[in-house]
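The complex appears here minus one protein chain, its other protein chains still in place.
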Amino acid sequence: MNEGGTDLPPEEQQMWTTWVRERAVGALPPEKLLPDRQPSYVSSWIYVFGVAALASLVVVIASGMILGLKGPSWWHITGIGRFFNGIHLWAVELFFFTMVVHLWGKFFMAAWRGGRGRTWVSGAVVFLVAIGAAFTGYLSQQNFDSQWIASEGKDGLNSVGIGSFFNVADFGQMYTFHVILLPLAVSALIVWHILLVRRSGVVPPYAARAVAAAKAGGEGPPP
Amino acid sequence: MSSTPPAAPDPAAPWPGPFVRYDLVKELVIALAVIAGLAVVLTILFSSPDDPPVTIQSWSRADPADFVATSLTELAGTSEVAEYGPPYNHTPEATQKIGPLDLQSAGGVKIPIDTARDFVLDPLRSIPGSPRLQREVRRYEAAPAALRSAWIERYEAALEGARFPGALPSARFGPVAPMMAALLADAKSGGLDGVLLTGEHTFYQTNYTKPLLFLSGGEYFEGRAEGQHLLGTQWGMMNETGSYPGQVWLWLFTFWYQVEPFLESPNADALVFVVMAALSLAFICVPFIPGLRELPRHLRVYRLIWRDHYREVEG
Partner (left out) sequence: MELLIPVFGAVFDLSHEAHYVHWHFFQMSVPNVIVIVLMIAVFIVAILVPFPKRERTP
């Protein structure tokens, strides 16, 4: 088995497939992609909220798929449909709950240190896109709440000239955004976010007190 | 691999050790079970809200006076939708601006709506078997603008005193009275819901712009929202119908609408949108903002999170 691109014959080294594979495996070898160990400082319950948010998203998508199987009017007219709509709603509440607690933890840990800026950026963008996904979900309910949210939401979007491109009163458009486009965007961003975490590892602690004091007296502020 | 943790780890370098076993897949499976279980329990306890929608039919039956009053403003072109500006129509000075920047106009009139034609005249013309009504509609359309306005204003004034807006018979109202009577009857029958959505030549439709804009002009629709604390001035963006938790994450978006200068500003929507866009950008860019990116170090909450680590390296 080849262990590196340099062991391959020249014509294979030049292949696009080889290039992609070597870069991917180089950045994330299996033991880095799915490690069975973590640094010793990963010992707090705050660390479970990222995976809890991921689990919430899985339940959101699964319940959403069941709602999608039976179409947008199903949950209004059957008890079982109403039940799965409830799962979907509460999973969304849990998703935002766990995501925000995860965000607070990452902020207080300054988790962007050590070249992890993109991890923070991707997570922040996920949060904002998820708000958009939730917005289109509320618009897709086909009840009074969705009517009101559409009539109010149109003013914000129209005021900056994008209300005709993204027409909140167009159920077909909002439903398509909600069921396909935004879940794909959220999922892709989360995959990128998790791969970045695996690549850089969980951010280590700030320097300990004595070291920080020594550095402050000597060479400058701690990292 | 080191067996004691470094006191000042380089965040950009690989951790030199020590490590502990950590089963990520097991953690994910447990998280899935816990979250799914929580969602099921919450659903069994509380279910989910489903306030039935307002229709033109239910509106016209519950509050015919409001329906007719709103229809008159749509016919006169004095309603909020008629004077909205882009994307629905060209109305001078109607747009919201951010300083000199008029993004609302930049969007263009891409969803053209003529409220008199779309909400009143075309639906009336679509009512079958009504030669007398069609003569009144043609009489209205042939009249000069000043006469049309006069008929509407007199009818609006009479409506305010009337107990019920049946066809108040009077020549002072011209064709407006029988037109409004016919529109109200069409609304109560459910015909207006249909014709606003599909017009006369379409079968499939998912775009509810016209019926929704028509509903939004009435006080009945807004009154229903106010009862549920959904108005902008009631922090409504965060709220849900009934006693369910709403979209709590929109707290900052709705906050700006409650305070000056946004509270009284005609440009509130545009200004709040821009403020939130700027804050969202700042949120994304926290790692790159001096001062903000150092805040966690000064707040020292990290000392609690990593207290096991600090206990070990500080002795």
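Order as written gives the chain letters A and B; numbering starts at 1 within each chain.
Methods note: a residue touches a chain if its C-beta (ideal position, glycine included) is under 8 Å from a C-beta of that chain, and two chains touch if they have at least 3 such contacts.
Because the structure is predicted, anything quoted here is derived from the model rather than measured.
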Contact with the hidden chain, among A:Val101, A:Leu128 or A:Ile194, goes to A:Val101
Contact with the hidden chain, among A:Pro9, A:Pro30 or A:Gly79, goes to A:Gly79
Out of B:Met238, B:Ala270, B:Val286 or B:Val313, the sole contact with the unshown chain comes from B:Met238
Residues on chain A facing the left-out chain by the touch rule are 37, 40, 43-49, 76-80, 82-83, 86, 93, 97, 100-101, 104-105
Where chain B meets the chain that is not shown, the residues are 3, 18-22, 43-47, 49-52, 227-229, 234-235, 238-246, 248, 258-259, 301, 304-305, 308
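Everything that follows uses one rule, which is that only the chains that are shown with their structure count from here on.
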Chain A to chain B, mean C-alpha position gap in Å, rounds to 26
Within their complex, chain B touches chain A through residues 5, 7-15, 17-25, 27-28, 31-32, 34-36, 38-40, 42-43, 46-54, 84, 86-87, 95-96, 103-108, 110-111, 206-209, 212-213, 215-216, 221, 224-225, 230, 232, 236-237, 240-241, 244-245, 247-250, 267, 269-270, 272-274, 280, 283-288, 293-294, 296-297, 299, 301-302, 305-306, 308-310, 312-314
In the complex, the residues of chain A that touch chain B are 34-44, 46, 48, 51-52, 54-56, 58-59, 63, 75-76, 82-83, 85-91, 93-94, 96, 98, 100, 105, 107-110, 112-117, 120-121, 124-125, 128, 131, 134, 138, 141-148, 150-152, 155-156, 158-165, 167, 169-173, 175, 201, 203-212, 215, 222-223
